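Of the protein chains in this complex, all but one are displayed in their positions.
Going in written order, the chains are labelled A and B, and every chain counts its residues from 1.
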Amino acid sequence: MYSRKLRFISLLLVTMLFLALGSSALAQDAPLELQMTWWGSQNRHDRTIAVIEMYEAANPDIDIVYEFSNFTDYWPLVQTKAAGNQLPCIMQQDYQYLAEWANRGLLYPLDPFFTDGIIDISNVDQSILDSGSIDGQVYGLSLGTNSPSMILDVDAFEAAGIELPPLDWTYADFEAIATQLHDELGIWAISYGMDDVQMWRGVYISRGEWIFNDEGTALGYEDDQPFVDYLNMIRRLQESGAIASGEEQVEASANGHENSPIVTSGEAMRYQWSNQVVSIFSAAGEDRHFRLWPLPRTEGGASANYLKPSMFLSVPSQCENPEEAAAFLDFFTNSLEANEVLFAERGVPISTAVQDHLRPMLDTVGAETFAFIATVAEDASPNPPPEPQGWSDISANVYGPEFAEPIRYGLLTPEDGVVILREQADAILAQNE
Amino acid sequence: MQNVQALPAKNVQQDKRKKQIRDGLIYHLLVGLVGLLMLYPILWLVSSSLKPADEIWTSVYSLVPSTFRFENYVNGWRGFGGISFLTFYKNSFFYTTVATIFTVTSSLVVAYGFARIKFRGKKIWFTVMLLTLMLPDQVLIIPQYIVFSQLDWINTFLPLLIPRLGGSVFFIFMIIQFIRGIPIDLDEAAMIDGANQFGVFYSVILPQLKPAFITAAIFSFYWTWDDFFGPLIYLTDPNLYTVSIALRNFSDSTSVTDWGAVFAMLTLSLVPVFLLFIFFQRYLVEGIATTGLKG
Partner (left out) sequence: MSKPAAALPVSGTVQQEPVQARARVKTRNKDFKQSDLAGYLFISPWLIGFLLFGLIPLLMSLWLAFTDYDILSPTTNFVGLDNFERMFFQDARYGRSVAATFRYVFASVPLRLAFALGVAILLNTKRRGVYWYRAAYYVPSIIGGSVAVAVMWRQIFGREGVVNAVAQMLGMDPVNWFGNPDTALWTLILLAVWQFGSPMLIFLAGLRQIPAEMYESASIDGATAWNKFLSITLPLLTPIIFFNLIMQTIGSFKVFTQAFIVTGGAPLDSTLFYSLYLYNRGFANFQMGYAAAMAWVMLLVIAVLTAVSFKLSSYWVFYETDVR
């Protein structure tokens, strides 16, 4: 309400002032102009622009106007656009923000386009569509499948005389292997990342639980002990030097994936989302041997892995030509020709037909990623529901600064930490009641 | 400052010259060494732009690349999807030049008003002006965007250029301080000779503001050149992107970054600003000769 009033008042003031100046603002609508925006770096910009030009050549009545930025700049940019009612017709979306956007009515549900046949989903698994759905409606079409992974440096394992762990390795296995790697090689087993928020999710997913309750009004588990045990294990590894100290982690995590310790042989393992491993594989070079492994899990528990969309394309509700936008989504998802150009750069394509088409052309990294996703799919835990509103507050202002970071620096015990985490997270979530 | 003065005794003169040479040596040693220290990161940057990507990380403080990789420049210059840095440079030059002319000209005029003319409400407006500088820009982004989108100015240079016609508070205040350092006698002399405020501004104050004016021009050029948030928000068509946005679009925390190209294009982007500085600082130095004030 207030916001509309705000806009109205500002509109009124501005119009008055500018009528006085004789400035005229005429909106010119080109009916078949579609705007598109995404984040990425040079490689993705090049590929996406090529596909857009391909589509325009095939559809002369459509003009796609595009805009791109990096991930950091992207979010303030699109939020500002949302506030100014200037959202494009096609926007790249991220899993962590999809619910925040969809819940506020900023995105079109895509289901009507599936039933109309504008977007062909015959080669797409239902679970993948579900991963972009909120309250039973799909708001984002996945651009690639993704899962958290451990990159294992096979050469380092060999040098240490350690066999690669079983695919269903447990936290105890992880501790033993990490200790052994460190003892044998004198490098970090893994420099950082093991107290990432994903591990919090993982500990409870592995126990068949979820960190939030169904209503999103409080934490969803009663027992803090498994997480305390996990973090104490990480603390032990930090103390023995198998995991970097708090201070060292800051340096190890700086300056982009290309500079990560696994590339410079400073660690034997690394935690990374599977669609982001390309930069590490290519920075390390051809003569290194890396494998992707699922995350370790609770003893006797389910997989801590699940298949998550790497990112989505969504159609904002401010768009005036949603059908035309949906048609482009279909092209992006199903066209073999387009996907030859896109080349799984955003993650393993969701269409099985596209996957089959690309498989013979893959390079080492691509083949490893495709194989990893296939492996994970065999016993993946079901995809957890999207995080409730307030999640970005919890992860940015509670989990890191009040919990994980003090523990990492040895200023807080995991036992005391989980109490703070629960108390502060519940306080934020209580606003959803 | 050395004032060579003819002194009668020869040995005194010799001593003086010796002292001068010694002073000069100390000066160059000190200023030169610290200067090198200041420059080291820049040299590191330039050498990184020529290194193969992995070497940027591994040989941290070597300033000499093992092989000179000029491909970094080729890959970088290519830009995105057929829009090369040539386009970005053109846009940046346009934006920067116009913005600098607008900002500096207006700031000079406004500063004169605040510094030399007594008028009702001056203190209030000056306070308001300083207050506008104190609010963090981050919370103004959205309100400003709403205003400019109502005007339908999105995807043009208008939101970036038109507000510059109002000058910049930083420069206005800076020039005010410079004007207040200029003795007022000349103003008054000109006034007695029948000049009005505009005449005083144009023929008395303006010529004496050369150092301030050039400083403002250098800053304005560089700050505009470097500004990315405005162009990011308001320019949607990649054909309008400036160098600063293009630079940011190279590196992404969630995907592959060609660091060689990043460093190469950053190095190139420094060239115009550097040349401008070299060119203008001559005038900055000449300023002293033209300051022909009577005490």
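Here, a contact is a pair of C-beta atoms (placed from the backbone, for glycine too) under 8 Å apart; a residue touches a chain by one contact, two chains touch by 3 or more.
Here the structure is a predicted model, which means the values were calculated and not measured.
J.: According to the contact rule at the top, which chains on display are touched by the left-out chain?
T.: Touched by the chain not displayed, across the whole complex: A, B.
J.: Consider the whole complex, including the chain that is not shown, and state which of A:D116, A:D135, A:D183 or A:E251 touches that chain.
T.: Selected residue, touching the omitted chain: A:E251.
J.: Can you work out which residue in B:N72, B:T87, B:T100 or B:Q208 touches the chain that's missing from view?
T.: B:Q208
J.: Which chain B residues would touch the chain omitted from the figure, given the whole complex?
T.: Spelled out for chain B, the touching residues are 1, 3, 24, 27-28, 30-32, 34-36, 38-42, 44-45, 48, 56, 60-61, 106, 109-110, 112-120, 122, 125, 128-140, 142-144, 146-147, 162-163, 165-167, 169-170, 172-174, 177-178, 180-185, 188, 191-192, 196-198, 201, 208, 211-212, 214-215, 218-219, 222, 226, 228, 244, 247-248, 251, 259, 262-263, 266, 269-270, 273-274, 277-278, 281-282, 284-285, 287-288, 291, 293-295.
J.: Residue-wise, where is chain A in contact with the chain that is not depicted?
T.: Residues of chain A in contact with the hidden chain: 1-4, 6, 10, 13-14, 17-18, 75-76, 79-80, 82-83, 100-101, 104-106, 245-251, 254-256, 392-393, 396-397, 401-402, 405-406, 409, 411.
Criterion: only the chains that are shown with their structure count from here on.
J.: Chain A to chain B: how many Å between their CA centres?
T.: The separation of the two C-alpha centroids amounts to 39 Å.
J.: Can you name the residues of chain A that touch chain B in the complex?
T.: The touching residues are 7, 10-11, 14-15, 18, 23, 25-27, 35, 39-46, 48-50, 53, 65-73, 76-77, 79-81, 83-86, 255-259, 263-264, 276, 278-279, 282-283, 285, 345.
J.: For a test of understanding, state which residues of chain B touch chain A in their complex under the given definition.
T.: Going through chain B, the ones touching chain A are 53-54, 56-58, 75, 80-82, 141-143, 145-154, 228, 232-233, 236-238, 245, 248-259, 261.
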